[in-house]
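Note that this complex is displayed minus one protein chain, with the remaining chains in position.
Let's look at chain A:
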């Protein structure tokens, strides 16, 4: 959704500053929300913001890590670039975790950092950090503005690069003298990036080849990743799967790209994926990857990954094809364009009834399982209750750890863009601020942040924001008084030596929430869970629920590190 450019309507004075030019450039991009934190090098920008009548919201998080994760949550649910402003030096370096996270998970983010004046760059001036040098390996692209005349064009390019092709973060570093400079300039915004021309439409020969293979396949399987979501191709994916009766598994980040309750859905594959999904990968003779990058948490030991399959890989980023897994049919394209082209091909119904039967038997015989506690709240059961109480329609954000995997396993995502999690980087502290961005990006949706008691404490200061902005985010702390996932690995691989993974000195989360003005609730009895959740979800405002769950629960099934996907442990009780 792009707002029409309204040139010059916020800048009504003739002579303006670089900062005014910058604000106008954001307005021209149709920005409606900015996540930021002020400081010396961006004072001119914050002054311009104050003076401007631009209609966008500025969200002041309480830590720069909060603003960048919020921007990621916003980008994930809207598909549009999340916009971040931070000051130079420490403001900018506090963003690094989030920028890396966005790079790993291909999220469109445009980050504006203040910089010391161009006359002192390179002198170790106060709050100078080489943010271009620091962010080069973790951005899709970055710029330092050294001439005010370039500013509008650079802003335009930055949004274009962030949002198109394989999305990613772009940093624009603006020295203070540039934002202070006076100008009457009406600057050129046209740009041409000859080295950046993403291939959107597939090569017809490759599509033919893929259809041909599909016709011959006896055990075909679709693997859907976040590329399907970025391309807005969920309808096409469903049509394609149904047309040829192809079973579908997804990556962690691909959840929601195919309805989780669909009869052809195998759920998530990989380290904590379903048995049916991982065995289907192992046994398939044609694996069609659409918009996933064959991450090692998906593949397990490469030598056991889809050992009998011809591999087709549809990806907008050619560098992902063949990077980890040898690929027989590469298709460089946007997922939607490729699926549309595939749907036009008429491969007569491939016959793989017995394959589907086998898969269905696996699904029925080895479903996801857990031992429901008789005295305490089982975390998996808690997720199922959240699913029930939200009718499966909430936007779920998570932090990183056991609760994240349980949410991925037990919340069946039927719709796209409702799942916000940190995949590639696995960033603790992501879940709660991401929920803030998600709620701002989707104001009418129920947003639930499912977090661990460990990770929540990394970014809990953003309770101020949900109070201040009256954002009805519901925080569910899956409180096992431990860094659960670390504890699980120590239990399984380090003979229960729980080195620094037990959190017995947690704060009183209810009082903590209340001190921020946020409603706090605690629940430790299973019988009370439905009522507590109902109260929380129907409450008109932010709520934190401290859910005391079984402390020594493990996530199963699991592919142990170094093992193949067919060697899962904990498949049954």
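Structural remarks
Criterion: contacts are C-beta pairs under 8 Å (C-beta built on N, C-alpha and C of every residue); 3 or more make two chains touch, one makes a residue touch a chain; residues count from 1.
The definition used in the following text is that contacts and distances are computed from a predicted model.
Only one chain is not pictured, and the protein name UniProt records for it, out of "FAD-dependent oxidoreductase", "Acetolactate synthase small subunit", "4Fe-4S ferredoxin-type domain-containing protein" or "ABC transporter ATP-binding protein", is "Acetolactate synthase small subunit". Considering the full assembly, A:322 is the residue among A:322, A:426 or A:541 that touches the omitted chain. When the omitted chain is restored, the residue from A:144, A:362 or A:565 that touches it is A:144. Among A:161, A:237, A:276 or A:478, only A:161 touches the chain that is left out of the view. Even with one chain removed from view, chain A keeps its contact list with that chain: residues 132-133, 136-137, 140-142, 144, 146, 161, 193-196, 317-319, 322-323, 326.
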